[in-house]
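Right, I'll just put the structure down here and ask away after.
The other protein chains are all here in position, but one chain of the complex has been omitted.
Letters A and B mark the chains in the order given here, with residues in each chain numbered from 1 onward.
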Amino acid sequence: MKLRKVIKGIIAVSVLATGMSVAPVLAADITITMAAPDWPPTRFMKEHFDKSYTSPAGHTTTLDMDFIPWPSFYERVAASLTSGEQKYQMIVTDSQWLGAFVEGGYYMNLTDKIAADPELTAILQDLHPALVSAYSTYPHKTRAQLEEIGEVPAPGVAYYGFPQFPDTYVTFYRQDIFCHEGEMAAFQNKYGTNLPCSYEDWQDTDWTKWGQVGEFFRRAKGDLLAGVALDDDFYGIAYQAGKGYDFSTMQTNAFIWQQGGDIWDESKMPTAQAEGVVNSDVAVKAFDEYLSYLQYMPPVSQTGQMDIFVIQDLFMQGKVGAIIDWVGLGEPVLDPSASKVHDKSAFGPAPGSRKNDGSIDRTGNIGGQPFVLTTWNEDEVVDEALNVVKWWLNSETQLEAVSNGGQSGLMSVMADPSYNGLRPWNRAHVEMIDWQKDVWHIPEFFELLTQQQEEFDKAITGQISAKEALDAVAEFQQELLEEGDYIE
Amino acid sequence: MANTAKTRSGFGAWLLDPKRRGALLVAPAITILFVMNIFPLMWSFGLSFFNYKASSLKVPTFKGFDNYGKVLTDERVWERFQTTAIIVSSSVIMQLIIGFLMAMMFAKVFPLRRIVLMLVLTPMMLSFVSVGVFFKLFYEPTFGIVSFVLNFFTEERFVLLGSPEGAILGIVIADAWMWSPFVMLLVLAGLVSVPKYLYEAAEIDRASKWRTFWTITFPYIKSLLLLAVLFRTIETFKLFDVVYIITDGGPGSTTETIAVYLYRTAFQFFKTSQSSALAYIVLFIVIVLTNLYLYAVNRREEEVE
Partner (left out) sequence: MVRKHREIGKAGWGYTATTSIIGFIYFFPVLWIILTAFKTRTDALATPPKLFFTPTLDNFTSVFYRASITTGSSQATDMGLYFFNSIFIAGTSVGLALIVGTLAAYAFSRFPLRGNDTYLFIILTTRMMPPIVVIIPIFLMFRLSGLAGTYWGIILLYTAFNIPFSIWLIKSFFDELNPEIEDAARMDGSTEGRVFFGFCIPQILAGLSATFVFGLILTWNEFLFALLLTGVETRTVPVAMARTLGGEVGVDYGLLAAIVTLFLIPIFFVTFLLQNQLLRGVTFGTVKK
């Protein structure tokens, strides 16, 4: 009810705004309070805003960032929104929270604003379509659906968010051991294929080779690694397999999608099923493959606690040769005070599944966060918030962001000749972003995710088989989604 | 003017009437408690009869006891109650044993006792979060000190959190370590309250140490021990951060306590009404425990008097 009213209001306002665009705007003091996780990409935004932002409308604008620690970010935002505190004008959000908070009437529909503003339209057109699909559309539209429509903004699609920090996972690897001549020769000898050393080698690395790398570099304390005796056990590979939040789903989805399986596809509501899809033979086989590489990973993999931070630490402390992790966690790897491998690390695209034609499918689950506007603001504040959006997504700001621990989703920025040289993972990020899809966005997202993480965790810790896990997930999802009228 | 003053003094006199003295003195406490505690409680009690979801704009409708029925027939809820019972009972037993032994240790007067006692009391003053984080690090198979020490005896790296039993043990150790000092203080208080002449009499009778303990010491600490059990049970029932950080309920859902599940239902699934109903079932259990606790206190008082 309220939502509809708000939308009507927005329509009325935008009609007025276009009709009276010549009317003089009075300068005002505007404070935009933004809920933001406390980490470099948002702290950069604040610092850079204070330095470089001038309001095109002549307002005196303050960006008041409420920096909230990452681990409690969701609780703080959820409590603020659901209690009706109406504290924030803008919010950094995980894309998967869109459904819950749009349905709750908290996130503002920007479709008409974008349509009425050529500058915003241009930004939307310049954003990578995978990001638009994941970060902005609700009800969710896949990239394929958006591209089929062709137009941007697509008619009949509702848009909400813009990228604050677009994230993908890439391979972090130890150049010193992967490019060591002795190791390369030994690997070639053993497997009849090359040890991936250069970026191009990683472009040709599939999961089979990933497993071989894991087996090859599994060394015990005292063994030689790249000619040096090890003072501790060493492992070849690691990727996320953790029970917390989405720390196994993000990687298993990649396996399932790449091999032609699927998760429950919300863009095909209400005909899409969970039962028979989620636990299809293809999906079970893919999940089994995901599980099969865990044996080559550090012992923490047996606990189901091997999350994105644990593998980052294992890599930084020199316990593992290659990991698949988010670009957003790359910066500390290069920091000499935190990382033993700061001068030995290189980055490549994440491995994928080899298809019959020899090409590699790298479909992956997108990470990162969009930011959104909230529904309770005065027109003046909304317009100014949109000015902030335009400022943030202007290519100059974006290039600054990329060189200061941020990332960009603008295709023009990623195509900029200087872009690849700004951060060592940029080339891999651009390659990976083209492969991104996203998990569900419906309000029941957390319930789906929690149950799935639980079942996956049982499989990861060896309590049940891949099939049992996916059967349980499918059964739960089918029931929940039928109850919620998502499945007919 | 005079009239007003008179009324005021009249009201003042009424208020200060000795008959109302008790009520007057209690009033500030009850007011604060009512506003900050009881009122929110009643609010969520009301919600538990609707189908309200904080993430939905739908107008909530009255559902009677539906939520209670749903929660009580949910297998997942029962599983979590079981987990909670296992964790609570093993942790409390461990706290009792350690707390008791330490109390025996500190029941004597010895040089630097105050300082040594502080060493043992400190864990209580740490935040749950830091205890969770550091115990998880201690258990970590690659970086952890537990695995390092045990590696002298085993070939493989020691992986504590890989099995349900190990994960429960890991949580219980952290919680028991933190709160055994509490039990110790209770027992110690009982021990120091034993009149000295009883021991002197026992010595004259040449009673064995074991007998002295059972006939003299134990009666004095019996009720305090029971107190410790109940108070710690109630507190451990609320255990959240330590579980959330060390295992996040895993492996699978084998260490997910009712407090963690309550949190998920309320804050992640936004089943506001259903979580309120579950909360009230939890509260009911807590009230039963509280009654037992009060019973224990009363018994102790009667005994001493």
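Please note the rule applied: contacts are C-beta pairs under 8 Å (C-beta built on N, C-alpha and C of every residue); 3 or more make two chains touch, one makes a residue touch a chain.
Just so we're clear, the structure is a prediction, and the values are computed from it rather than from any experiment.
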Statement: Per the whole complex, from B:14, B:65, B:78 or B:134 the residue touching the absent chain is B:134
Query: For the chain left off this view, which of B:77, B:94, B:185 or B:246 is in contact with it?
result: B:185
Message: For the chain left out of this view, which of B:29, B:59 or B:204 touches it?
response: B:29
Residue ranges of chain B at the interface with the undisplayed chain: 21-26, 28-30, 32-33, 35-41, 43-44, 47, 54, 102, 105-114, 116-130, 133-135, 137-138, 142-145, 148, 177, 182, 185-186, 188-196, 199, 223-224, 227, 234, 237-238, 240-241, 259, 262-263, 266-267, 272, 276, 279-280, 282-283, 286-287, 289-291, 294, 297, 300-301, 304-305
Query: Footprint of the hidden chain on chain A, which residues?
result: 37-40, 43-44, 47-48, 51, 66-67, 69-72, 75-76, 79, 82-85, 231-232, 307, 309-310, 312-313, 316-317, 319, 328-329, 331-332, 337-340, 404-405
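Here is the rule we use: only the chains that are shown with their structure count from here on.
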Message: Can you compute the centre-to-centre distance for chain A and chain B, using the mean CA position of each chain? Integer Å is fine.
response: 39
Complex contact set, residues of chain A against chain B: 1-3, 74-75, 78-79, 82, 100-101, 103-105, 232-233, 243-244, 298-300, 302-305, 310, 313-314, 317, 319, 443-444, 446-447, 450, 454-455, 457-458, 460-464
- prompt: If you look only at chain B, which of its residues touch chain A in the complex?
  reply: 54-57, 59, 136, 140-143, 147, 156-157, 159-164, 167, 247-253, 264, 267-270, 272
